[in-house]
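Here the complex is missing a single protein chain, while all its other protein chains stay put.
When the chains are written out, they are named A and B in that same order, and each has its own residue count from 1.
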Amino acid sequence: MITVSTEERNILIAGFGGQGVIMAGNVLAYACIESGKNVLAMASYGAEVRGGTAKALISISNEPIDSPIIANPNTAMIMNRPSFIKYIETIKPHSPVILISSMIDYHTCPRSDLDLVPIDATNIAIRMGNILVANIILLGTLIRKTGILNSDDVRKGLVRAFYKGKKHLYYINEQAFETGYNLI
Amino acid sequence: MTQTILKRQPSSITEGSTHYCGGCGHGITLRLIGEVVDELGVRENMILTSPVGCAVVMYDYLKCDSIECAHGRAPATGTAIKRVHPDKFVLIYQGDGDLAAIGTAEIIHAANRGENLTVIFVNNAVYGMTGGQMAPTTLIGQRTTTSPFGRTIKGMGRPIRICELLSNIEETKYIERVSVHNVRNIQKAKAAIKKAFNNQINGVGFSLVEILSMCPIGWRLSPQQSQKYIEEQMLHYFPLGVYRDVEY
Partner (left out) sequence: MEATHTGKKVLMKGNEAVGEAAIKAGCQCYFAYPITPQTETPEYLSRRMEETGRIFLQAESEVAAINMVFGAAAAGARAMTSSSSPGISLKQEGISYISAAQLPCVIVNVVRGGPGLGNIDASQADYIQSTRGGGHGDYRCIVLAPNSIQECYDMTMNAFDLADKYRIIVMIQNDGIIGQMVEAFEMHEYIPLFDNLPAKDWALTGCRGRQPNVCHTLYLGTNGLEKLNRQLQEKYARIQRELAWFEEYACENAELIIVAYGAVSRITKAAIKQLNGSGRRVGLFRPRTLWPYPSQRLAELAGKMKKPKFLVIEMSAGQMLIDVQLALMDVVPKKDIYFEGMGGGWYSSVEGTLKKVQEILG
């Protein structure tokens, strides 16, 4: 029997539009370039994102990434209830699933073979002064949990992602990353 | 006046005969354009877009760089040529089927973008090249090979008045309807063509001259009857005059 390789890290990020799904994916992708890893990202587009849900799939590997299609991610970062319901069955067993505890009733998760990591990112972000950095808090936790990337590379990724018109947001996002990174 | 008509052929026009039928208004219009091209000295600096329809081989008659466009698309193709060569004079020549039916979108949007183009729109109320079918400008009651019982408002709509329509677009600069059915009007037509040429040369913007034109073969009339048809029928529905003239 031929088995599917799990060497690649295939990350699902999902939530409402405006929660920073694409931005979190961008930071990850930039961090990969910094670390010399290969990356392939695919975000939802067109009519798929009208009505509010957004999704990004990011493959990270030391080897060249062949398939752009990820049916079953092995890491997830989920930021709203509809995405939790929609995608929870697609995630591979034993994968870490970082989620916003205030928005997702994770106790009702139909699966017991996932490594759920609930983070109260909304309230932490509000305490930090900007609810919009919840995505980067979760990303910090995801990096710590999985060890897929060196945290210094992610910091460099943040610099790249928050440039030009977004420069003023860099500092708080850097703090958000540190906070999330040190939560577990 | 007589002198102008008898003077020899404009040098920008190829010697020899055209394929236009006797009494057709295209030949007169071609002559007027040739005279204006000569007078303004633009032949070597111009690009002509010829349409699909009777004037399709106009490049055989006017000695300048030219492109034969797809049906109705001359305003789009001409837009691109003018954008690439803003210093060149781009002439758009279209018939009624070309401009007012299949190419309605292209002419409206070229006008709306305020392209610095000169459009000569020959309206003879039929599809001439294909043998006299109903055009968007065919008059009510007019018999054609596809309206054998006469055009009716119900089911076929009214003839489209392009000057009236386009003059509502604020980016147009000069819109006039003229006719070539008699000498007096031919003179006016030439003046209008010249003004539309000068507008582009001076960077004024979108100019269109609609020319009411005879189609004896398509109308099943003699050349003399055709001139009378314009005078007695077309002018009522398509009043001549300046519809828009924005001084710059």
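Here, a contact is a pair of C-beta atoms (placed from the backbone, for glycine too) under 8 Å apart; a residue touches a chain by one contact, two chains touch by 3 or more.
Nothing here was measured: the structure is a model prediction, and the numbers come from that model.
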item: Identified contact with the non-displayed chain, of B:Ile67, B:Leu221 or B:Val242; value: B:Ile67
item: Omitted-chain contact residue, chosen from B:Gly78, B:Gly97, B:Pro136 or B:Pro159; value: B:Gly78
item: Positions on chain A contacted by the hidden chain, ascending; value: 2-5, 22, 26, 29-30, 32-33, 38-43, 45-48, 65-69, 71, 160, 163-164
item: Touch residues of chain B, complete complex, unshown partner; value: 43-47, 49-50, 56-57, 59, 63-70, 73, 76-81, 83-85, 88, 105-106, 108-109
